[in-house]
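One structure is given here, and the rest of the page talks about it.
Just one protein chain is left out here, and the rest sit where they should.
A and B are the chain letters, set down in written order, and residue numbers restart from 1 in every chain.
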Amino acid sequence: MTSLGAAPPSDAAAVEPQRRPGVHPQLVVGAVLVGLVVAMALVSLVWTPFDPVRAVPAIRLQGPSATHWFGTDRLGRDVLSQVMAGSRITLYVGVVAVGISAVVGVPVGIVAGMRGGVPGAVLMRGADVLLAFPGLLLALILGAAFGTGTTTAMVALGIGAIPAFARVARSATLQVMRTDYVLAARAANRSAWAIAWRHVLPNIAGIVVVQCSVTYGLAVLAEAALSFLGLGTAPPTPSWGRMLQDSQQFLGVHDNLALAPGIAIAVAVLGFNLLGDGLRDVLDPRLKGVR
Amino acid sequence: MKRQVGWLAGQLVATLALASALVFVVLRVLPGDSAVVALGVNATPQALAQWRAQHGTDRPLIAQYGSWMGGLLRGDFGTSFVTGRALTPLILDRVQVTLIIVGLGMLLALVVAVPLGTLAAVTHRSAWGTVIAGASQVGVAIPNFLVGVLLVSLVAVHLGWLPAGGWTPPATNPADFWRHVILPSVALGTVQAAIITRYVRSAVLEVMREDFLRTARAAGRTRAGALVRHGLRNAGVPVVTVVGVQLAAMLIGAVVVERVFVVPGLGSLLVDAVQQRDLQAVQSIVVVLVALVVVINFVVDLLYTVLDPRLRVVAR
Partner (left out) sequence: MDPALRVDDLAVGTRHRTLVEGVSFTVEAGERVGLIGESGSGKSLTALAVLGLLPDNLAATGTVDVAGERDLLARSDRRLAPLRGSLLSMVFQEPMTALDPLVRVGRQVSEVVTLHDRGVHRRAARERAVGLLAEVGLPDPAAAARAYPHQLSGGQRQRVMIAMALANDPGLLVADEPTTALDVTVQAQVLALIARLVERRGTGLLFITHDLAVVSQVCSRVLVMKDGALVEQGPVAQVFAKPAHEYTASLLAASELTARRAPGSGTSSGRRPGIESAPPAHRPDPEPPTGPAIRLDDVVKTYRRGRTPVPALRGVSLDVQPGERFGLVGESGSGKTTALRLLAGLDAPTSGTVEVAGVTLAGPRGVARARDVARVRSDLQMVFQDPMGSLDPRMTVADIVAEPLLNPANRRDLPEAATRAGRRELVRQIVADVGLYGDTLERYPHQFSGGQRQRISIARALVCRPKVLVADEPVSALDVSVRAQVLDLLARLADERGLTLVLVSHDLAVVRHLCDRVAVMRAGEIVEQGPTEQVWADPQHEYTRALQAATPVLVR
C-alpha cells in the first residue's frame, strides 16, 4: 500500500499553484496598518502632542512645522493630535457595527443554511429586503427618525451589514451541510446542535472572520462619510470625516488639513481590506490540504 | 422565460411594498409624534396641535400610510413638513441630476475597470499584474469624497481648469453642463473603477482555470483567443452582479460627492431633509432611492438569465 506518511503528489496538486509556506504579504501589511491605527488610538488615550480640542486662535491655519507636524486647523487646533484622537471614534464605531451585524447575521445565516424550507426562506427574504437599504441610507433614515450621532451611526451601519453576514454565513453553511462529514455525523445520529457547533461553526469561522474584516473597512468609510455630511459624530469629539469637511473651505490653500485625515481613513480601510484578503487566503478551507 | 420575468417582477413589487412599509414604520411610527420631532419637545401644545392639523398627522397612522401610498401610486410624493411645498417636482428634478453623475461615473468606471482587470488577471504572475492589483487595492480604500476634495484642490483651485462646484442643467447650457459634470463623475467613478477592477480580475482569473478554456485551446485557439472568445463572456456573469450592487451603492454614495461639489442631487436634498428632521421628505426620497436600488437588482436578475442559459426556465 501507499506508505504511511505524506500523501503522494497528485497531478491536481501539481497543477494548482502551490502556496508558499510562511508569511503572507497581504496579511502582514494589513495587520501592520491595522496595528498602526489601533496603536494610535491606544496612545491617544494617554497622550497626544497637544490637546486635540483646545483652540489656540493665535496659531490658526499654520502649515506643517516641527512643533505641529501636520499643521493646525482654522481654530488653531493641532491636526496630528486630532487625527490620533479621531482614530478612537473610528475604531469604536467599527467594533460596534461589526459586532451587531455578526451577532445577528451569522446565526440567521446558519439557521437558514441548516434548516432550509420555510423558516430559511423567510429569514433570507427578510435579509433581501434589508439589502435594499445600504448602511449609509439606513443611517440617514435613523438619523431623521431618532436624531443623528455616533450611536445612530453605529446601529445603522451594523443593521445595514446584517444581510451580507447572513448571506455569507448561509452559503458557507450550505457548503458544509453538503459535505459527507456532515452526512457522517447525521448518520452517527448527532443532533442538529452538535453538528452546528462541531462542524458548521468551525468550518465557516474563517469566512466569517474575513467578512468581519471587510465590514470593518466599510464601516470606517461609512462613518467618515456620515461625519463628513455632519450627520455622524458631533463636535467637539474629533473625527476624521468632520476634519475633512472642515478642510473643504481651505482647499488649494491648506491641503494638509484634508490630506491628514484622508490618509488616515485610507490607511485604516486599506489595513482592514488587506487583513481580510490575507485571512481569506490563510483560512479558506478549500485551500487546506493543498499546502 | 416569460414566466420568469413575471416572477421577478412580482418579487420587485413585493420588495417595494415591504420596503415602503418599513420606511413608514421607522420614520413615522417608531419615533413617536412627528409634530414633536419637527418642533422639539419644548413646543407648546397649541403649536403641536396646529402642526398636526396642518400636516394631517392627527389622523390614524394607517390612514396616513394609505394616503401616502395612494399618492405614490399617482406619482405624488406629498408635501414637505418644513417648507410646505410639494415634493414631487423637487424630487423629479433632483433625481435626474443624481442619475446623470452616477451613470457617467459607472460608465467611466467600466471603461477603465474591464480592460484593466482583464490585464491584471492575464498578467497576474508578472510585475504588471501585481502593480494593478496593488493599485486597485489602494483605490478601494480611498473614500470617494476624499477623491472629490483632492480633485477640487488640484483641478479646480490649482489648475483652474474646471469649476469647483455648482450645476447647470444640460438643457440650459450644454458646454457649461459638461464642465460641471466632469469632476463629480470622476470622483464617483475612480473608486468604483478600483472596486470593479478587482472583481473583473478575480472573475477572469477564475474563468482562466475553467476546463472549457483548455478545450478551446485544444481545439486550436491561442491562449488569448480562447480567453476572448469563451472566457470574457463567462467572466461577465459575476461582474454584472457586482456592477448592479455597485450602482446601488453609488446612488447612495453620491450623497457625499454631491455635497463636495455642491451638486443639487437627490442626495443633498436628503441630507438637508435629515438635518431639518423633515420626515415626510425623507420618507419619500428614501422610497425613491430604494425603488431605484430594487429596479437595478431586477435588471441584474434579468440580465443574468439573458447571459446564462442555465438560469433560463425551459419553455414547456
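The rule is simple: a contact is a pair of C-beta atoms (placed from the backbone, for glycine too) under 8 Å apart; a residue touches a chain by one contact, two chains touch by 3 or more.
Keep in mind that this is a model prediction, so the values were computed, not measured.
The residue from A:His68, A:His199 or A:Arg242 that touches the chain not shown here is A:His199. From the set B:Ser34, B:Thr98, B:Thr118 or B:Asn234, the residue in touch with the chain omitted from the display is B:Asn234, counting the whole complex. Against the chain not shown here, chain A presents residues 1-2, 4, 6-11, 14-15, 17-18, 179-181, 183-191, 194, 198-199, 202-203, 285, 288-289. Touch with the hidden chain on the side of chain B covers residues 125, 210-212, 214-223, 225, 229-230, 233-234, 307-310, 314.
To be clear about the criterion, only the chains that are shown with their structure count from here on.
Rounded to whole angstrom, the centroid-to-centroid distance between chain A and chain B, based on C-alpha atoms, equals 21 Å.
Across the complex, chain A meets chain B through its residues 128-129, 132-134, 136-137, 140-148, 217, 221, 224-225, 228-231, 244, 247-248, 251-253, 255, 258, 262, 265-267, 269-270, 273-274, 277. Residues 15, 18-19, 22-23, 26-27, 30-31, 37, 137-138, 140-143, 145-146, 149-150, 152-153, 156-158, 164, 248-249, 252-253, 255-256, 259-260, 270-271, 273-275, 277-279, 282, 286, 289-290, 293-294, 297 of chain B touch chain A in their complex.
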